[in-house]
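For this view, one protein chain was removed and the others were kept in their places.
Chains here go by letter, A and B, matching the order in which they are written, and residues are numbered from 1 within each.
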Amino acid sequence: MKASDYLGRTAHDADGRPLGRIADLITTTAPDGTHYIHAALVTPRHRGRLLGYERPGFHGPWLIERIANWLHRGTREIPWTDVHLTP
Amino acid sequence: MKRLIGITLGILTAIGGFVDIGDLVANSQAGARFGMRLAWVVVLGVIGICVFAEMAGRVTVTSRRPVFDLIRERLGPRLGLVTLVGGYLVTVLTLGAEIGGVALAIHLATSVHYLLWMPIVAFVLWVALWRVKFETLERMFGLLGLALAVFVIAIFSLDVDWSTLGHELGSRPPDSESWTTYGYFAVALFASAMTPYEVFFFSSGGVEEGWKRSDMITQRANVFIGFPLGGLLALGVMVCSAVVFEPLMVSVDSLGQTVLPVALGLGKLGLAVVLLGVFSATFGAAMETGLSAGYTVAQYFGWEWGKRVAPRQAARFHTVVLVSIVIGAALLLTTINPVQLTEYSLIFSAVVLPLTYLPILVVANDRDYLGDQVNGRIHNTLGVIFLVVILIAAIAAIPLLIATGAGQ
Partner (left out) sequence: MTNHSSSPSADTPRDASRPGTLWIDFDLLDRQIIDLAGNKLGKVDDIELVTGADGRLTVSDLLVGQSALGRRIGGWVGRCMHGIAERLRPEQDPPPLRIPFEHVTQIDSEITVGLRAELFPTPPLESWLRDKLIGRIPGARDESQ
């Protein structure tokens, strides 16, 4: 599978309810040094790439940050084990 | 002199934004029809391009990333592609116009029809971009373009009524003009001051020159001397035209008329210098747009680019430059007016301007890129204000173009 096969797809919870679209895949490091996906960033209104304001510690010009946060409101991290690609 | 050589990148970039072929005529037209009433737009444009070029330069100095890398990274491949296509079209239309402008300048000096000069100009341009060192090109045409300072010198030998000009600053359009033509010229002058290829060229030029963190001062000097200098030359053109043509109610639509006030003020020698200036400025702008066309495409796709590597190692980049020159020259051989061509490029500019400047502003706040060199409060306030102005200009551009029939 390619990253582009996941990004933009609708994620569902265990009961088949849609959670939103996958905006990003977040990895963590395994003991052997490989990176594996441990969570997905899910957003209810996907509009292309997120500008980066979801990252901790990133602040832009106040106005643009506000607009970006508003456009991407409701964006949250869902553990990868809880993400189902089909309902 | 050494200091001056260090800032030729900024000067050459500014020439492409303020006194290339389209701007020479547009500033002259604005002076003839509106006097100094639109001078504030040039000043606004200088501040706007300084704000964003400085941010782009700071990103380049700290991370070695040129502007188009940021565009694809922040906007993603699709919106990045839209910006690429729009930006490329503006750049190639302008490139065509500049090749025509160089030919027109030689035509004024030799009386041989400009279309005959076109293929020669296009070929010489390509050879220069193929063979000559980046720094050599930048220094030669950056410094020679300063010959346009004769427009500023000519003002003092013309009979100028300073109080009338002073009163025109910031006043409403004259009775002979409407607010829509005023708006059209304002947007055209502002958009050309902020043309996207300036930041593409400036940041890529910084990478070509191998800017490091220690070059922050060089970068700032380029921005804060280069662009105001370009703006000053543009204002010189406007004043000359306002003094000579406005009282006579003569409209300006050709390069021959643009340089006339210098000939009136300074005689034959002045005319020779101004023709050299026009030649160098348009040739410099042709190099800027020719290279920018290659830079943007190569940077979008991640290809090897630039003049630091042998052309064989950057075959795709050099092909794009070559093809762009051919397209630009071919456009001109359809006998389309080179000056009008730059006006049409405004349409594409409108779409691209916000998409070009938003990623720069966002990345300039990213500590992963800039560390402690991120934007401060003043940078951000100015950045956001200008982004709003750019957005307004972008939205207004096409309706104004249609409503006025390109400023008629």
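One rule holds for everything that comes next: contacts are C-beta pairs under 8 Å (C-beta built on N, C-alpha and C of every residue); 3 or more make two chains touch, one makes a residue touch a chain.
Note that the structure is predicted; figures quoted are calculated from it, not measured.
Q: Please pick, from B:T13, B:S63, B:S241 or B:S280, the residue that touches the omitted chain in the full complex.
A: B:S63
Q: Touching the missing chain, which residues of chain A?
A: So the residues of chain A touching the unseen chain are 1-4, 6-7, 23-30, 33-37, 41, 49-50, 52, 55-58, 80.
Q: To test your reading of the contact rule: which positions on chain B touch the chain that is missing from view?
A: 62-65, 69, 72-73, 76-78, 80-81, 130-134, 213, 301-305, 307-312, 315-316, 318-319, 322, 367-369, 371-372
One rule holds in what follows: only the chains that are shown with their structure count from here on.
Q: Please tell me the distance, in whole Å, between the geometric centres of chain A and chain B computed from their C-alpha atoms.
A: So the centre of chain A lies 40 Å away from the centre of chain B.
Q: What does chain A use to touch chain B in their complex?
A: Listed in rising order, the residues of chain A that touch chain B are 48-49, 51-52, 57-64.
Q: In the complex of these two chains, what residues of chain B are touching chain A?
A: Going by the criterion above, the answer is residues 74-76, 78-79, 358, 361-362, 365-367, 375, 380-381, 383-384, 387.
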